[in-house]
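A single protein chain has been omitted; all remaining protein chains appear in their positions.
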Amino acid sequence: MFFASDNTSGAPAEVMNALLRANEGYDRSYGNDRIMADVTARIRDLFEAPEAAVYLVPTGTAANALAIATLTPPWGAVFCHRHAHIAEDECGAPEFYASGAKLVLVEGAHGRMTPETLAAALATTGASGVHGVQRGMLSLTNVTEAGTLYTPAEIAALTALAKAHGLPCHLDGARFANAIVATKSSPAEMTWRAGIDVLSFGGTKNGLLGVEAVVFFDPAKAWEFELRRKRGGHLFSKHRFLSAQMQAYLADNLWLRLAVHANDMAARLWQGIAALPHAALTHPSQANIVFANWEAGGHDRLQAAGAIYYDLRPTPEGRETARMVTSWNTTTDHVDDFVTALRG
Amino acid sequence: MFFASDNTSGAPAEVMNALLRANEGYDRSYGNDRIMADVTARIRDLFEAPEAAVYLVPTGTAANALAIATLTPPWGAVFCHRHAHIAEDECGAPEFYASGAKLVLVEGAHGRMTPETLAAALATTGASGVHGVQRGMLSLTNVTEAGTLYTPAEIAALTALAKAHGLPCHLDGARFANAIVATKSSPAEMTWRAGIDVLSFGGTKNGLLGVEAVVFFDPAKAWEFELRRKRGGHLFSKHRFLSAQMQAYLADNLWLRLAVHANDMAARLWQGIAALPHAALTHPSQANIVFANWEAGGHDRLQAAGAIYYDLRPTPEGRETARMVTSWNTTTDHVDDFVTALRG
Amino acid sequence: MFFASDNTSGAPAEVMNALLRANEGYDRSYGNDRIMADVTARIRDLFEAPEAAVYLVPTGTAANALAIATLTPPWGAVFCHRHAHIAEDECGAPEFYASGAKLVLVEGAHGRMTPETLAAALATTGASGVHGVQRGMLSLTNVTEAGTLYTPAEIAALTALAKAHGLPCHLDGARFANAIVATKSSPAEMTWRAGIDVLSFGGTKNGLLGVEAVVFFDPAKAWEFELRRKRGGHLFSKHRFLSAQMQAYLADNLWLRLAVHANDMAARLWQGIAALPHAALTHPSQANIVFANWEAGGHDRLQAAGAIYYDLRPTPEGRETARMVTSWNTTTDHVDDFVTALRG
Partner (left out) sequence: MFFASDNTSGAPAEVMNALLRANEGYDRSYGNDRIMADVTARIRDLFEAPEAAVYLVPTGTAANALAIATLTPPWGAVFCHRHAHIAEDECGAPEFYASGAKLVLVEGAHGRMTPETLAAALATTGASGVHGVQRGMLSLTNVTEAGTLYTPAEIAALTALAKAHGLPCHLDGARFANAIVATKSSPAEMTWRAGIDVLSFGGTKNGLLGVEAVVFFDPAKAWEFELRRKRGGHLFSKHRFLSAQMQAYLADNLWLRLAVHANDMAARLWQGIAALPHAALTHPSQANIVFANWEAGGHDRLQAAGAIYYDLRPTPEGRETARMVTSWNTTTDHVDDFVTALRG
């Protein structure tokens, strides 16, 4: 029963086979491999963005930090949710890559900022001339860290506010597939049609070994990104092994099929939990993450049953709280065993 | 006939099989996987260094830049050969990671610095108090960019000079296996017994998909390195896929067997070239890289034959020059075809 | 009626005369001038800290940012009040100098953090291992940006909390003199005896042309600070002109006499304002800054009378709000004219 993170799962056979195929023979290095041209073409098609520039990097932190550094100068404020991955889980990588940019934390329940909270944060900067940091950019996350979603319309409302101040907009899509599946929207609707300029298009959490694509819908800064990627040590010599993973991910809608499964498993899990009299959801579970809380004793039962997940700080009232993440290879048995163990 | 770089080759079956095995089931993420513990143990054994701290990163640039940033403060001078990879081929990654440290270029024929040239470079810094950058560290490369070698004794002579000034010493071992094989020395002799404090232990050029180990013989700065790695976006969530490659690399001396082959192919190549009346070696070929020059016309014949390699700037006298690199899967046929085509 | 800032005032005659005296003859440069030795001795005496290392820089932003960069690594969280000068008024200088460190904003009414709010902020970091920034340091400000004070005991309570986590503590004393006078405490009581490791000892706002001293009570990092100062372009060649200002500031308690006057003028001002039926203080005025609010119409009357001060965003209820700062050369006439104009 592995629910600690989607990154405790490996990769599906399609991806492993693609690696084996890519390994045959020689190929050019540093992104000039034959597969990468196909990856770029597929992503442009998928996003209905024929001019998009596409780059592969090995981790989500690299994708986010490099994208942010490309979009904002060092004196720019990066508006993001208080609990964004870039704020809490990247050890300051965005500040490092952006030479000391400042993250300005935006409030909002269940991991989501709102136009009101974003406007409030925007109002805290930009009014003191040279003395304060300047407004730099907006970074959203979908699926959010709380397992909730923005619809394309909600994203558009937030980016509109940013763009009224001339700010470029980034989307951390570490779980982009899960968001697409859950919102039944198209990649274009979720991104550039909703005002997103650069996307971190996640692959690792959804079945790759370690590949994320950074997609610039406006390629004006593409060369700068390439230099930043190299300078960050993220340009792979045997780049074909990144390309092959992403190619397999996109082929035959594998990326969507994997996410459908993960989301379905999460739905089965939260419904099971929510039906228990002593348990409740902490956040609405809208994709493949479930936050729940329950009366004391649940942790003991679950751990006795071998469940692996994050137990979080208890509530002030003493209820136990937890985070469970499902993945492309979570089984219904694991889900049902979890609920059974929690029921007691 | 692929001689452009050892990174145009893929990976041997042992490595691909290891990836497939590692993919089974769930495992902990971010370096806490079961395989990594074994990798650490193997590297400690191999280097006779039971306290060494071992970290995996995906590229040689990441390994070098992170190691350098950990060893020198931003105001430190990094002494390296004028043509070191960190000086010429990493787009300033060391300066970026080390927050603006300065590389001080050391002269020396055939890619090798000497105690005399290092002493001359050391003398250019450290004499002006707070006004100049401080002496920071030494970074050597073995195999050098010119395809030549340092013996352990030569390394020890250079590190002794550095240590007389209190400087830590780094070895860029992107082709460490080739150097070990060629010098018939042990990993310990080439590193900590010769004064090396931190090693970039290359795997990618010698048959991995993309893994380098950074080995700290003194673990005092291990935690700092972990933070820098995370902050650089180089901590893999599905880290087991890095560990598995390195584990396979070390098992049954695979890393040495691959390098023996690459070096043998280079020897066959340079001997073939050197025997041609109109061709000559530019640098002594001591591992798996051959620099040669020949009378005009060679490039045309080679390209007509489908040879892929680097053609470099001609000599002032108009002789054509080139770099050829052999790898773990270079064939004798390819070598012989190359020589035949060049002979004309 | 100049109440915009204490930095719209010039310097008293003692300081100008000191510059004229320092200008005679030749002197060594870059901090090796004869006057600096006396300045160091005086500051050590004043702070009862015979080992302290003392450096002069020209601006408060330089003093703070250099001190912070010396105290925390780039992955350290700097705990400071939400409205600290380093957070709001230095255009990200601390993040720049500290190579991307993150400021973690601590809440608290009237510009003051409390042990409770600091503890809450400390709890947001340090629990996620390598994934989050590490706890780095505490930075307090006295007089606060709200014109309020910390007593030495309050400082000690906050630094004790920080030191329980092993964190060094910095005090931004841009208005240190005003705080010393208002709290009737000694420099030692306010600093190292209360757990402060490094002080930005302000001079500019209290009558100098542009000099702040950075005082390290523990000199272990003194040389690192010197290198950072030089590297930041803050080491003056004709350093004697900084030394001379600071020497005059310290002689005959000039620094305290200037602050006594500024504080007295602020007291006269806030008492005058608080006595008006339609006006009120926004924050307790405890040193030389007055935050007040009043019924609409006040700004018009004050501006008609030629008063210069900051008019801030009105309250939600429509009351006008303002910040007034007094200085060493504010006159009672100016104060009284201000109150008269506001009264209407």
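Letters are used for the chains, namely A, B and C, taken in the order the chains are written, and counting of residues starts over at 1 for each.
Here is the rule we use: contacts are C-beta pairs under 8 Å (C-beta built on N, C-alpha and C of every residue); 3 or more make two chains touch, one makes a residue touch a chain.
The structure presented is a predicted model; accordingly, all values stated were derived computationally and were not measured.
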By the document's own contact criterion, which visible chains does the hidden chain reach in the full complex?
A, B, C
Where the complex has a chain not shown, which of B:N23, B:T40, B:S99 or B:T282 is the residue touching it?
B:S99
Sole contact to the chain not displayed, among A:F3, A:F47 or A:W75
A:W75
Touch with the omitted chain, as defined above, among C:P73, C:G126 or C:G210
C:G210
Missing-partner contacts on chain A, residue numbers
30, 73-75, 99, 130-131, 134, 224, 226-231, 235
What does the interface between chain C and the hidden chain look like in terms of residue numbers?
2, 4-5, 7-11, 16, 19-20, 22-29, 57-63, 65-66, 90-93, 96-97, 204-205, 209-210, 227, 230-238, 240-241, 308
So which bits of chain B touch the chain we can't see?
74-75, 88-92, 95-96, 98-103, 128, 130-133
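We adopt the following convention: only the chains that are shown with their structure count from here on.
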Fraction-based call for chain C against chain B, same above half, different below:
same
Could you state the distance in Å from the CA-based centre of chain A to that of chain B?
34
Can you check how far apart chain A and chain C are, centre to centre, with Cα atoms defining each centre and the answer in Å?
42
Quick check: how many Å separate the C-alpha centres of chain B and chain C?
51
Two or more other chains are touched by the chain B residues 227, 230-231, 235
